[in-house]
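Before I ask anything, here is the structure I am working with.
As you look at this complex, bear in mind that one protein chain is not there, while each of the others sits in place.
Presenting chain A:
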Amino acid sequence: MIEVRGVTIRYGRTVAVDDVDLTLPADTIYGLLGRNGSGKTSLLSALACYRKPTTGTVLVDGEEAFENPRIARRTSFIRDTLDVQDGYRVSAAFCLTESLRPGWDAEYAGKLADVLQLDTRKRISALSRGQRSVLGVILGLATRAPLTILDEPYLGMDAVARTLFYRELLADYLAHPRTIILSTHLIEEVAELFERIIIMDRGRILLHDETDALRGRGVTVTGPAERVTAFAHGHTVLGEQSLAGVRALTLDGPLDPDEIARGERDGLAFGPLGLQDLFVHLTSQPLEATR
């Protein structure tokens, strides 16, 4: 279990993470979503013991995480810099990781390299952006760390490679359950893997919930302007559109089925909102509206 208590991370005058509290039970796949600059990487760096929070603490299994070698050994943090020297061959990067990581599965790493078509004889400096990402993914998965953190690991990977990666991630999680935190912008293609979703916005946690609870949470209501407005009374409005007497509102639901039935009898039309749209609505609010 990871407990984030009152964590703030500042860079000079910039507040990247703003007084965040978060409790993350173990052996769960988390999706961390947020716009660019929302503080995802800073928060993940603190979870991975890479960065000491300006204030607050991160506890992993009850122990302070920062500069704690016992926890660092059990944590794998994959970010775009890769933390491996460019002159190395891929195979050498595997060997190096094996020497540092007790959980490393060399056979599995080789299988992943085959599936994801990464030539292990290549030097890291010669890899394309997508191939570097594939290497990161292999290092992240084959380490089998109890806490595996993947910060936008798919950069430059094509749709086929990403699909294969998601498939391997799920299969290996089923065989070896562990805590996996994956930050991403590509919500729709990976949401089915997440048990829980955390949305960050401007350094804060906007939402932390079961992924399934967010499906169908947003609802659009369309109809004659007056009736739509009356219906929306008492609900949080996430977005609105009006045209010639017709109004469409996006509400933060979910709505009661009886309420929907009443609305339909009143001539209103209802539609569900996908996860991507819900995310966009929740994180595109002006500053005043969310604070």
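Here, contacts are C-beta pairs under 8 Å (C-beta built on N, C-alpha and C of every residue); 3 or more make two chains touch, one makes a residue touch a chain; residues count from 1.
The criterion applied here is as follows: contacts and distances are computed from a predicted model.
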Which of "GntR family transcriptional regulator", "3-isopropylmalate dehydratase large subunit", "Serine kinase" or "Methyltransferase domain-containing protein" is the UniProt protein name of the chain not shown?
"GntR family transcriptional regulator"
Sole residue of A:R89, A:R215 or A:H281 that reaches the chain not shown, by the stated touch rule
A:R215
Touch as defined at the start, partner being the missing chain; which of A:L193, A:A232, A:I260 or A:V280 qualifies?
A:L193
Which residue numbers on chain A touch the omitted chain?
28-29, 166-167, 170-171, 174, 188, 191-195, 211-213, 215-216, 272-276
